[in-house]
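A single protein chain has been removed from this complex, and every other one stays in its place.
To keep things simple, chains are lettered A and B as they appear, and every chain counts its residues starting from 1.
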Amino acid sequence: MEMDITGLGLVLSFFGLIVGFSFINRRRSGANLREIPAFSRLRNAIELAVEDGTRLHISIGRGDITGPQSTAAFVGLSMLKRITTVASDSDNPPIATAGDGALALLAQDTLRSTYQSLGALNNYDITQGRAAGLTPFSFAAGTLPIISDEDVSANILVGSFGTEIGLITTTGGHRQTLSLAGTDNIPAQAILYATADEQLIGEELYAGGAYVGAGPMHIASLHAQDIMRWALIAIIIIRAFGELLTAL
Amino acid sequence: MNLNLKAPISTIIAIGVGVFILSGYFIPLFPELRTSLLTTAMLLVGFALFMGVINLSLVHLDKIRQGSKTALYSFLLIISMFITFVTTILQGPDGFLPNWLFSNIQIPVETSLMAVLTVSLAFATVRLLTRRLNLFSIIFVFSAMLILLGSGPIFGFQIPFIGDTIRPYLSQILAGAGARGILLGIGLGTVATGLRILMGADRPFGG
Partner (left out) sequence: MADINCPMCGESNPPELEVCQHCQARLKPLVPEDNEFPLDLPEEELPDWLSSLREDELPEIQPRPDDETLDWMASTDAASDPTLNQSSEIPEDDPEWLSNLRAAEPEIQLPQKDYDTSPPISNQDQDDPDWLLELRQRQEQEGGSSETGKPAEDTGDFMERIQDLQDNEVEAAGETSDQPEEAVLASLDAEDQPAEPSEDTSRDWLAGLSDEAQDLFQESAQSAEESPDWLAELGDSASETIQEPAQPAEESPDWLGDLADSASETIQEPAQPAEESPEWLAELGDSTPETIQEPVQPGYEPFVEIQQPVAEDSISSLLEETPAETTEDTPDWLPQAESSAEKTVLGQVVARQEEIDALLEDQPKASQGVDAESPDLPKKPGFVDTGSLPSWLVDLKRSEPSIPSVTPQTPALVSEEDSSKFSFQSDETEIGLTPAELPSWLSEETLITEEADELIYEAEESEASPEITPEIAPADLPTWVETMRPDVQEISATDEDAQTGAQETAGPLSGLRGVLPAEPEIVRFTKPPLYSIKLDVTENQNVNAALFEELIASESETLTPKRQIEALSQRILRLAIASLLFLSVLVPVLTESTSVASPSAATIPPETQQFFSLVNEFTSEISVLIAFDYQPGLSGEMNTAAAAVIDHLLLKGAQIATISTSPTGPALAANSLATTQPSHDYITQKLYRNLGFIAGGTSALRNLADNPREAVPINVLEGEELRSVWDMPPLQEIHTLHDFSLITVITDDPNTARAWIEQVQPTLDGTPLTLIISAQAEPLVRPYFETSPKQVEGIVTGILGAASYELLTGRTNLARAQWDAFSMGLGITVIVILAGGFASLATSILSQRQPKRSEIQK
């Protein structure tokens, strides 16, 4: 029960911080976020893709929507929505891939609603959102032809990926395409450091929505995350020193 | 009158169910309802898996119809999927043909992909200092070397200090600590994302 109260308190405080920052940020000008080179390069990649009529490939991973890995996929969906809004008038519209059936349906729904909001529902094709594979390596294997054959200029891999992400980013490097990836899987993050052009380590993945302008709540939650992180750091240090002192 | 009720209804359902399930972790109320909702979610996820298969089939059928240059591979995929589906329906998952197909095709294919990944990672590590020459890249390569050296005998020789001291220290303390910190941050991000969805500020379900 004690743990339950702690958890409930943590959730409620998080909620309050998000709401508070949402009001505070209204008075501020600008997002007041630190520079993340990956998102800067993402912006350029989107612009270049729209200019030269190449395709953007957005993959939201294979995370189960019933598990914690789904949040990474949700961040990928938010970025998919924003990127599609920007690149909708490109000659080759963006393609979204997923390693899970439910995520594939969500990707299709996001694309359709984005085109509908833009009034360009005619440009939407159901094959723009697809399940590339239902197992990790089959998902990677299904993604490789998209990178090779569909004139992709940039790969935005934001979601829950395993070690199979190395295949995707390696292929993207061979095709001289930009690979920007972020995952909640730590071994995959290590692979991304060696193989991807731009990688999102740790919480940078969850800041994707704020950096692509998905909404003010994304920025508010990012600020709340910062507060909570420092609070956790403080708690850990205090408890660690307490345990050390107790042990001594 | 054209009312678009999809968005508000789906939002209400998502927020309501999410809050109920979340609160059930802290306040044990209505466990049966919570179980029922979880069961329903699992059913939907299973059906979503089936929908993923259908989506995959539709994509490759569309490629065959358009006559793309990868239409042959799409055709092989469709055929393979059909054969596997039919055999599994006929013989069951423990049947001879399904097991044979799985054991002799899928597992070797995926294992080969893993082997390719191994080579790719080795190559990427080799070129890392060329692509990104900085202190962290050097540390990365050096750490990888130490872990490899301590993971087992190198050409039959066990390196004493690296194997029993350095490697455990690197993997269990440094890497572990760093991983734990990353996990904490991921956890915070997960909570924030979940709360945004529960607040309705983030709707990944469209509408």
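Following the convention adopted for this analysis, contacts are C-beta pairs under 8 Å (C-beta built on N, C-alpha and C of every residue); 3 or more make two chains touch, one makes a residue touch a chain.
Only a predicted model underlies this, so the values are computations on that prediction, with no experimental measurement involved.
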{"item": "Chains in view that touch the one left out, judged over the entire complex", "value": "A, B"}
{"item": "Those residues of chain A which, in the complete complex, touch the missing chain", "value": "52, 64, 66-69, 134-137, 160, 162-164, 174-176, 184-187"}
{"item": "Chain B residues that touch the omitted chain in the full complex", "value": "35, 38-39, 41-43, 45-46, 49, 93-94, 98-99, 102-103, 106-107, 110-111, 113-115, 118-120, 122-123, 125-130, 133, 138, 141, 144-145, 148-149, 151-156, 158, 163-164, 171-172, 175-176, 179-180, 183"}
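Definition applied: only the chains that are shown with their structure count from here on.
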{"item": "Geometric centre distance via CA averages, chain B-chain A, whole Å", "value": "14"}
{"item": "Sites on chain A touched by chain B in the complex", "value": "4-5, 7-8, 10-11, 14-15, 18-19, 64-66, 68, 71-75, 77-78, 98, 100-102, 104-106, 108-110, 112-113, 126-127, 129-135, 137-138, 140-142, 145, 149, 163-164, 166-167, 170, 173, 184, 186, 189, 191, 193-195, 201-203, 205-207, 209, 214-215, 217-218, 221-222, 224-225, 228-229, 232"}
{"item": "Chain B to chain A touching residues, read off their complex", "value": "22, 25-27, 41-42, 44-45, 48-53, 55-56, 58-59, 62, 68-70, 73, 109-110, 113-114, 116-117, 120-121, 123-125, 128, 140, 179, 181-197, 199, 201-202, 204-207"}
